[in-house]
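Have a look at the structure that comes next, please.
The chains shown are only part of the set, and none of them has been moved.
Chains: A, B and C, in written order; residue numbering restarts at 1 for each.
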Amino acid sequence: MTTLETDLADLYRGFASERLIPLWTEIGDLMPPEPRSRAQPHLWRWQTLLPLAERAGELVPVGRGGERRAIALANPGLDGAPFATPTLWAAIQYLNPREDAPVHRHTQNAFRFVVEGEGVWTVVDGDPVAMRRGDFLPQAGWHWHGHHNVSDRPMAWIDGLDIPFQHFAGATFFETGPAEVDTREAPDRSRSERLWGHPGLRPLTHLSPTPATPLLAYRWEHTDRALADQLALEAEGVKATVEPGHAAVRYANPTTGDDVLPTIRTEFHRLAPDTATASRREAGSSVYQVFDGAGAITVADRRWTVERGDLFVVPSWQPLTMATDRGLDLFRFSDAPILERLNLHRTREDQP
Amino acid sequence: MTTLETDLADLYRGFASERLIPLWTEIGDLMPPEPRSRAQPHLWRWQTLLPLAERAGELVPVGRGGERRAIALANPGLDGAPFATPTLWAAIQYLNPREDAPVHRHTQNAFRFVVEGEGVWTVVDGDPVAMRRGDFLPQAGWHWHGHHNVSDRPMAWIDGLDIPFQHFAGATFFETGPAEVDTREAPDRSRSERLWGHPGLRPLTHLSPTPATPLLAYRWEHTDRALADQLALEAEGVKATVEPGHAAVRYANPTTGDDVLPTIRTEFHRLAPDTATASRREAGSSVYQVFDGAGAITVADRRWTVERGDLFVVPSWQPLTMATDRGLDLFRFSDAPILERLNLHRTREDQP
Amino acid sequence: MTTLETDLADLYRGFASERLIPLWTEIGDLMPPEPRSRAQPHLWRWQTLLPLAERAGELVPVGRGGERRAIALANPGLDGAPFATPTLWAAIQYLNPREDAPVHRHTQNAFRFVVEGEGVWTVVDGDPVAMRRGDFLPQAGWHWHGHHNVSDRPMAWIDGLDIPFQHFAGATFFETGPAEVDTREAPDRSRSERLWGHPGLRPLTHLSPTPATPLLAYRWEHTDRALADQLALEAEGVKATVEPGHAAVRYANPTTGDDVLPTIRTEFHRLAPDTATASRREAGSSVYQVFDGAGAITVADRRWTVERGDLFVVPSWQPLTMATDRGLDLFRFSDAPILERLNLHRTREDQP
């Protein structure tokens, strides 16, 4: 060992004892040329998920303490944490007939998306909101909410939250409310839809912008029609699609036109039969759920054939391509608002 | 005449010859304790307006040069100018069967509101938009537009613009396009509605905020339902109305949640039977048109009984009260965005 | 007279009796291809203005009622109104030794600019602010303010306000305070400068954005240095000037980076010796005051040689060119924020 080596070893021991770490040994990992996500591309199949959720419905009660019968997707790259991506939580939640998920509130922003079934009401600040196939139900942070199943059948759906991000940032507050949802009402439309569900119309009683959407349900009939309209416009020669055969909408906060939640972007994509997308990268991570149809998904060097209910993760800056013969409907959520609001968002379309 | 008087007379002559005017002789008019509008409260009756418009339809051709068969409300306080208020233009426009109003564009922001009839299409940047009773059709500045009547009947409607404001501010640009509208299409829904008419959904191809709304028609069925929903929510004990029995919506730009036009606010108000409003003042001026029902309107010391189609002006800071026995539906437009964006907006509710 | 002529005459009489005016007879004036301002280009010479203000100082007391010994520039195109442009008020104000201009507040936004002299304090919400040559002193609407002259000499300066705009829009509120300013303090720096006058630093006690600047004095030493820096940078090859030899700064609200006042833009321009500007047009109107040097000004078909203190008006969309042999310093104010915030602002640089 040379003197320099000895001296360096001393120096590094000095660093370690004082809780110091040099940049020059770490910079390759810390500051790579392009984003490297620890999360991996990964697919979870609905036909595997649902039976496990049903089995949990038989064995595990839902109630105060555990709060929700929700089972989270744990990305294989994230050291065993129950996180789909570094910032996003995705889970299947399951409620048996006449069960209640107790009332609580938390700073985490959340939503529910329903790939099949109906019968559960989510009750937000006392407003019961029916959940049905194709509906998207945002749930902004720090609002009281519980769920109850008024039907004779169990129901499963997808929860998305920013739990990993808030866990990381130390931003989480949580409070419990009543153990049971205090309403058994099942109105056709929620109060929020009656106030906010009219296109381009704002109630004069609610004119201030709110950080998250006040509209608690984005119904399938509207989403479906918007996508059909885009494809029909495309056929008439009007610019209305992302690329040929690829219709898409973003769910928006009617008080600002911005994303429905401060930390989570949500979109619905429809690929017409015989459509293939360009390869695209985006800084930040996404989770997709197949709503209908079937197709082939490529994320970096992974390739899957997907069908209804399947969920997959696209890590930051991994190229994504989607293709379908018979058509493919996908729900998507991502952490894009986090990156955009902090001036860090980037996208790239790769040349074929 | 004293020496001082003589000297002052000399001084004032000196001012005049140099195009100078002292503040101290003018301040009472220039800086009153509260807004004094030169405009006066005034009512125009639909049953008087419509026959004059019909007669103009018989006698006056529509075409390049005159551009529109539009007849403006001229407020009696505004020195013979064709202005409803200092900032706002309001006119009845009339189109005979198969007539065209030629294509042009201007910086003035505009809208149409239809109190009765149908059959005319307004074509904005090539997008034909049907006009029917109860519809509100915004028309942002500097977009090409013309109108054509495809039906066998004449049609009349209301135009609102910010002509007086832009005339005052020296902001007006104007260009002519083709003398005839280049489409005879009459689709059920305009392209803009197919892209933008889905509540809370934005096309992924159009994500930037725009200064005016991209939605070219706000249909009566939505407005009517939103107002009915507010009154029903009120009956259930939910805060949804401005005051008891008084439902109201603001037309909004879905890309921002803000007003549909940068200079003009538009609203629809519904008073349930046996409703009387509080007395309210607002800095800035408004024009109302009765859409349905009947009622009694008080503006400062003026009082009118109004019915379908009647138009009235509320000048700045004049107190307004509205009352109805059998119900009253009103369309309203105002210059509130001008005052709000310049930090000059004020309102006051007077104690009864 | 033909039948048609007779019928038309009847129709127009009907319009008149119902206070209606057809668009087709007025459109040429109302909607010209480019802005036509009623205001005219006009010059007022300081050597004429100042003696008249001095004479007013001898003959006219200042006090409650008249409020200010201010003499307004009355544009020859504006029908005898005391308005420099349709939107802007410009006046010379004059205060004798030991006089007070009484305390009041109004919704009008205001500023003072000092072309020569010193000795007057403007007191804003109790904060005394010295006024000296080259200083720019904004005064946002609805703040209490008075002036007092603590020196043995009279002082004159320029006031700029949005009186014409607020008069037009019916937005004016006004309240009187004490007849005398309640402080004789004459500190070197105002409280506002001690809180806000440090570049890029905000007090932690004042973190919310305010619609107008909280900084009550923009001192000449800073303006002068900023302009000298721009010209020196230009000489070093760094992009720092509007065009060769033409340095310029905008006075900004440190809480937003935006204009100092919601309705008035203020700038200072410096032309180095032997500089000539391009010809430029802008929608909206401006007033310039020469601060130092001399030059030749062309506005549309008017041409003036100007020197210290001279004031001139540039109406909307009139081309402006400035040239100087020995250098020219100019203060400028305009109504650009009104047009910008309402999406109506346009500029054009004419090819030589």
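Note that in this section a contact is a pair of C-beta atoms (placed from the backbone, for glycine too) under 8 Å apart; a residue touches a chain by one contact, two chains touch by 3 or more.
Because the structure is predicted, anything quoted here is derived from the model rather than measured.
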Wait, 3 copies are placed, so what's the full copy count for the complex? 4
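One rule holds for everything that comes next: only the chains that are shown with their structure count from here on.
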Taking each chain's centre as the mean position of its Cα atoms, how many Å separate chain B from chain C? 31
Give the residues of chain A that touch two or more other chains, as numbers and ranges in rising order. none
Chain B to chain C touching residues, read off their complex: 4, 7-8, 11, 14-15, 18-27, 30-37, 39, 42, 44, 48-49, 52, 55-56, 59-60, 65-76, 80-82, 86-87, 91, 106-108, 141, 163, 166-175, 211-212, 262-263, 283-285, 315-317, 335, 337-339, 341-344, 346
Inside the complex, what are the residues of chain A that reach chain B? 191, 194-205, 207, 209, 213, 215, 218, 222-223, 225-226, 229-230, 232-233, 238-242, 248-257, 260, 267
